[in-house]
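Excluded from the complex is one protein chain; the other protein chains are retained at their positions.
Chain lettering (A, B and C) follows the sequence in which the chains are written, and residue indices restart at 1 in each chain.
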Amino acid sequence: MLVIMKNDATQEQIDNVIREITDAGYRGIPIPGDHRTAVCIVGNQGMVEESPFLALEGVKEVLRVTKPYKLVSHETCPKPTVIRLGEVEIGNGCKPVIIAGPCSVESEEQTLRIARQVKEGGAKLFRGGAFKPRTSPYSFQGLGKAGLKILEKVRSETGLLIVTEATDSENLKLVEASTDIIQIGARNMQNYSLLRRAGQTKKPVILKRGLSATIEELLMAAEYIIAEGNTQVILCERGIRTFSDNTRFTLDLSAILSVKALSHLPIIVDPSHAAGRRDYVIPLSRAAIATGADGLIVEVHSDPPSALSDGAQSLYPEQFCQLVKEVEYLNMLGVEKCLK
Amino acid sequence: MLVIMKNDATQEQIDNVIREITDAGYRGIPIPGDHRTAVCIVGNQGMVEESPFLALEGVKEVLRVTKPYKLVSHETCPKPTVIRLGEVEIGNGCKPVIIAGPCSVESEEQTLRIARQVKEGGAKLFRGGAFKPRTSPYSFQGLGKAGLKILEKVRSETGLLIVTEATDSENLKLVEASTDIIQIGARNMQNYSLLRRAGQTKKPVILKRGLSATIEELLMAAEYIIAEGNTQVILCERGIRTFSDNTRFTLDLSAILSVKALSHLPIIVDPSHAAGRRDYVIPLSRAAIATGADGLIVEVHSDPPSALSDGAQSLYPEQFCQLVKEVEYLNMLGVEKCLK
Amino acid sequence: MLVIMKNDATQEQIDNVIREITDAGYRGIPIPGDHRTAVCIVGNQGMVEESPFLALEGVKEVLRVTKPYKLVSHETCPKPTVIRLGEVEIGNGCKPVIIAGPCSVESEEQTLRIARQVKEGGAKLFRGGAFKPRTSPYSFQGLGKAGLKILEKVRSETGLLIVTEATDSENLKLVEASTDIIQIGARNMQNYSLLRRAGQTKKPVILKRGLSATIEELLMAAEYIIAEGNTQVILCERGIRTFSDNTRFTLDLSAILSVKALSHLPIIVDPSHAAGRRDYVIPLSRAAIATGADGLIVEVHSDPPSALSDGAQSLYPEQFCQLVKEVEYLNMLGVEKCLK
Partner (left out) sequence: MLVIMKNDATQEQIDNVIREITDAGYRGIPIPGDHRTAVCIVGNQGMVEESPFLALEGVKEVLRVTKPYKLVSHETCPKPTVIRLGEVEIGNGCKPVIIAGPCSVESEEQTLRIARQVKEGGAKLFRGGAFKPRTSPYSFQGLGKAGLKILEKVRSETGLLIVTEATDSENLKLVEASTDIIQIGARNMQNYSLLRRAGQTKKPVILKRGLSATIEELLMAAEYIIAEGNTQVILCERGIRTFSDNTRFTLDLSAILSVKALSHLPIIVDPSHAAGRRDYVIPLSRAAIATGADGLIVEVHSDPPSALSDGAQSLYPEQFCQLVKEVEYLNMLGVEKCLK
């Protein structure tokens, strides 16, 4: 960390900054410039709180040099994490995983029908929400426990692995018992109680990037999970909130590259929520794979117009088959292997 | 709601849209234009889900006309809500309330000292965090239950009312028992389990706007609380995330005006978190009051450089006195009364 | 356009709105709802100014139904535009064009060297700035006319076609005479004088999306050019400004899909300016092509560390060869043909 002093900072103020750095257990090295002095903090393991130094007299600003995350970092753990679930592997250049299913579990019949369709299409994992976080209290909130039972039936009847969302500590307990992968949604990315609780489970966690989270914040949220002992975290880019109104959220594919540059964790992409419209899902899926994503999570419904949620962005089963075919083409080409 | 058909939509597709509208329990009125047809949905009470219609063949887009919120709305409840706590009143042009205190409860001594200082300065409510949501798992996370005990002592020794944050359903139970107003932080604005649980308490709730929440989403979050039976909700603007990097968040004072135009709920402003730096807090506080805010929540610390969190944005006690004086000047002038 | 009346609007106010609509030359059809009335405007050709209606008494809001652009629209001109320059074709599923070269023309030697390298790599068009818009007045501003001379030499010696930027009406005259395609930069996307002037030339124009321009604004800017008579416009996505700080700008690949859904114009992608770092350029280029872009414009330099501008994001010549190879792979696969 670098503490930049004001142009007119006194020697006394500079000395005071160095003293405070020493008191905090680090070393402060003054670097005199032509106009002002900067004091470099060295000797720290992990993050230094910038706030106390910013508050000292004569300080103009504080620049962070060391990143605040540790366990998620390439520098701590250079080997890429691969999540293994039966024959499925996620991460590190493995064949991209495709997770598919409806936004919500609506009924046993609907759920099983879609599950069979996406399995036929080539999916290995099935997604479906039993606990739904909805903007309006008057919207359909999911079937809850009954939804989890249906998902268990999907697993036993089709062999598909299950991904479903937990939205609080109570339902996380239930979800943990029923699912193969626990999903934490974008709106809960900084729900630290939930992150900690997810870190205490033994199931892999898909952690979605918050609507306005930086990559650093996404990694710090993952750090919460790993710090509790669960290292099986899969990050997920699902679009960020910007001024641009042609899609519901702006899909930030560079997030894949930044996560891979900084961290050993796998990252998948959810084109459905980003786009908010069905006809963008296939091309954005291709783009995600071409950028190097470790997988996709997409919404599929056997009858989108009748879906209780997210119908407009759900693929028809035949579109999902097309998507899988195109991803496999890209894969055969080894395009995704070109990434270092 | 208005369903806009594509230019080349067939009559059959239009008829199908009208049929689906009828099936959903509304009426669909076709409006033929020169180039395309729009179908207007009438007969709805409250929000209509747009997703099913967007998913129909021949539909170009769906425009919402009716707002999705109800209980928070001026149209449902034209009388402004006033929150009463002893002699303090919040809302509807009452004298702006000032809530002050440290970011975190650090120790009994520190907390009591600051509490006496802000009381002397003119605060009626004391803020201080016992459960702290922090970006890093390695940052100070608050004293928890011990912090709540200290806050109770502040109340009994100074007579100040207490505002403190709950971050999950478990600590909400504890917070509810100790505090006068429950705070829900920006990162939890769409933590629907927490909102529902807060709606089941009898204590007023300060609900902070999420980092990237629209006014509509803020109102919908309040709707969750009110729908559970707790009508005592105070909204709080605390800055939104934008590209602009001169402050930590961009304080959006127009939020005050939009909330007052749409809702009967009071709204206060937190200039400390928005600015992230102490020297901006007083002018932004003046601006908030001049815009018509029902109050302020500001961070004050007796020794900001030693604060365990948010020191750089905490006012010194003498600056807080200055702030109160300036707000009272503005108030005497009756500037805030000019708002309709 | 739909004029939404307030809940308590009087019949007189509604009648007045209808009268104003009639006076403006359209027809106003009232649609009574359960709570409020909306008035639909029909009979308009092209855009209706919403401002006059928004200003009338009793009006709550105005919703636009018809898009404000015309000549750029699919609905006006359903056939995709293809730009033809010698043997190069841009648009409508033709083989993606690759435009490459340094940010700035620095010297004849440097420029010719890079030109030969990118030609060898497979580029058909050469980019290089003679007039550089720079954030700082103290940064290198380009060689001006001398730079254009060098670019002409590049054309005559290598046969590459030339793309270079015009930043005002004066240098546009010079650029027009020297170049094959005129580039208008992101910061000038709403420089209407320049757009009109570009519309009066006979050369194709690459129009870059502004840092914070919506797709509608981008199309309206193109409309300015076409309205003057020049129909040869190529749009370019180059990243938008968001809160996300892991890249210089957030590349919005959904822009490709939205432009293709609304307009007949080709759209290319500039991954170099979006990313701001070299190692992201190849994967983002793949993503752009996989999404359906009609081409790429990338920065290449024979010696990036010595570049006078944008060195950090310029590819080495051998990386450019790799990029071309990968784009051709994607192309062979016909992935981009999957787009409808």
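We adopt the following convention: a residue touches a chain if its C-beta (ideal position, glycine included) is under 8 Å from a C-beta of that chain, and two chains touch if they have at least 3 such contacts.
Because the structure is a prediction, the values reported are computed rather than measured.
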Which of these touches the unseen chain: C:Thr10, C:Thr76 or C:Ser193? C:Ser193
Could you tell which one of C:Glu49, C:Glu120 or C:Glu157 touches the chain left off the display? C:Glu49
Which of B:Ser104, B:Thr231, B:Thr247 or B:Ser314 sits in contact with the chain that's absent? B:Thr247
Residue by residue, what part of subunit B touches the chain that was omitted? 212, 214-215, 240, 242-247, 250-258, 261, 274-275, 279-280, 282-284, 286-292, 322, 326, 329-330, 333, 335, 338-339
On subunit C, the omitted chain is touched by residues 20, 46-47, 49-52, 54-56, 68-70, 133-139, 167-171, 187-188, 190-194, 196, 211-212, 217, 220, 223-224, 227, 241, 277-278, 304-307, 309-312, 314
Missing-partner contacts on subunit A, residue numbers: 2, 4, 7, 29, 31-35, 38, 40, 42-45, 63, 65-66, 75, 212, 241-243
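FYI, only the chains that are shown with their structure count from here on.
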Of all the chains shown, whose C-alpha centre falls nearest the centre of every protein C-alpha atom combined? A
Centre-of-Cα separation between subunit B and subunit A, whole angstrom: 26
If you average the CA atoms of subunit B and of subunit C, how far apart do the two points sit, in angstrom? 38
Can you give the whole-Å distance between the Cα centres of subunit A and subunit C? 31
Counting only residues that touch at least 2 other chains, which ones in subunit A make the list? 212
